[in-house]
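Removed from the display is one protein chain of the complex; every other protein chain stays in position.
Right, chain A next:
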Amino acid sequence: MGLKRVLTLRTVIATSAGLTLASSSFVAAVQVAGFLAGDTAWLAILTGGLLCLGAASCFSELNARLPSAAGIRLYFSRAFNDRLALTVSLLYMAVVMGVVGAESYVLASVLSSALPAVPPLVWIVTMYLVVTGMNIRGIKIAGAFQDLITYGLMGSLLVLAFIALGRVGFQLTAPLAPGGALAFINAVAVGVFLFVGFEWVTPLAEEVTHSRLVSRGMLLAVGLLSVVYALFTVAMTASCSREALVASPAPQVVFARTVLGPAGVFWMVVLSLAASITTFNAGLISVSRFIYASAREYVLPPVFSRLSMRFFTPWVAILTVFAAGVTISLVVLATHRYLVLVNLAAAMESVVYALAGLAVIRLRQKEPQAECPYRVKGGVFVPAITALVFAGLAVAVMFTNFYVSLYLLAGFIILWWYVHQVVPVLKSKYQPRRPSRRRRPVAEPADAGCKKT
């Protein structure tokens, strides 16, 4: 076998954690703290991380059964049916675009705090232009750079957290009393947003030096992120007033300024830029390639499958994501309702994780003899708990936020209709009909010039 198995555990962890770490994560972390009394955010974040470990186990089994970059589109299609898989995938990609919109708004707020003379709109458009240009030209962020950003970021956050906790003498107020079960459930539900995207590492399954590294890397990434987020959030709430943090779209800057003054602001701007660049790039790559692949199978109009003849990148799909992202960012800039997008992503991610748990159970029943190099231990306990808990968390987010349930429901209904009514029309209109198989007679390899090695 000549598989290119070169990726190590270090890169798998960096990829999984790097896709997750974003500037908007700090906003979600403050949201988590906002639900709870005292300094108990760490409890909700660690609980969210623990639940995500269950979801990570389910994704590991799904990926071991069906190792493919098509991801949830394939898992849910095999486990349930293609239409449901397509509806959920389209909705998920729409939500990812929303996350990119929220991320650009938060990063623009961070940059505006450092350089108030430049309006946020200028930052937003500049960032989108840079990342879109990089994507159209096919420039990649190298693996080593990804490792450096991720580990540098996590290390910096821990150092900042310890400096802040040192300044307040590690005085925490009621670190074990969250103040009610409902508040805690809501905090955990929003805390799930902190881990959004850890499962995007699954397409690397057959490029790693050992097949178990992806599941191990995902679990370690979620564990590391839980510790970093928990410490950083506790440090934020211990050293700044909760009102000031909640009121700011860039709470990490408020925190950094309080702890280290202007130097802290500079440090945080660099960290936020590093965190956002990987998230932007990952979001733009995954959504544009999904749009391209969907257009190639006539789920979307074929125009979206156009490629640049110079750079071989799907430029129409990339420009579509650019246009959608800028539009979302402008709406957020006008309304300042970026938290709706954070909650929307938390709810959608919970739905996807719940379906992942159900998909594991369903595939075990449907294909008991199928090859599966990795199985979640303990029978159906972990998948069933994952499905139940994340379904509950999705309901909790939707129950407490009217707009989230409204947008998610409207999105689901529109896409369900689209998949049932429009996709069959597109397929019948554009899908080529081949008259017959063009299979040629078998050629003699030696005569035809094929070398044997």
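Rule of thumb we're sticking to: a contact is a pair of C-beta atoms (placed from the backbone, for glycine too) under 8 Å apart; a residue touches a chain by one contact, two chains touch by 3 or more; residues count from 1.
Just so it is clear, contacts and distances are computed from a predicted model.
K.L.:
If you look up the hidden chain in UniProt, what protein name do you find among "Cytochrome c1", "Monovalent cation/H+ antiporter subunit D", "Sterol carrier protein" or "ABC-2 type transport system permease protein"?
P.N.:
In UniProt, the chain excluded from the picture bears the name "Sterol carrier protein".
K.L.:
Which residue, A:119, A:138 or A:155, contacts the hidden chain when the whole complex is considered?
P.N.:
A:138
K.L.:
Of the residues listed, A:69, A:227 or A:330, which one is in contact with the missing chain?
P.N.:
Touches the omitted chain: A:69.
K.L.:
I'm checking contacts with the chain that's been left out. Which of A:144, A:307 or A:323 qualifies?
P.N.:
In the complete complex, the chain left out is touched by residue A:307.
K.L.:
In terms of residues, what is the contact footprint of the unshown chain on chain A?
P.N.:
Residue positions of chain A that touch the missing chain: 1-4, 66-70, 73-74, 77-78, 138, 140, 206-207, 285, 289, 292-293, 296-297, 307, 309, 312-314, 432, 434, 437-443, 445, 448-453.
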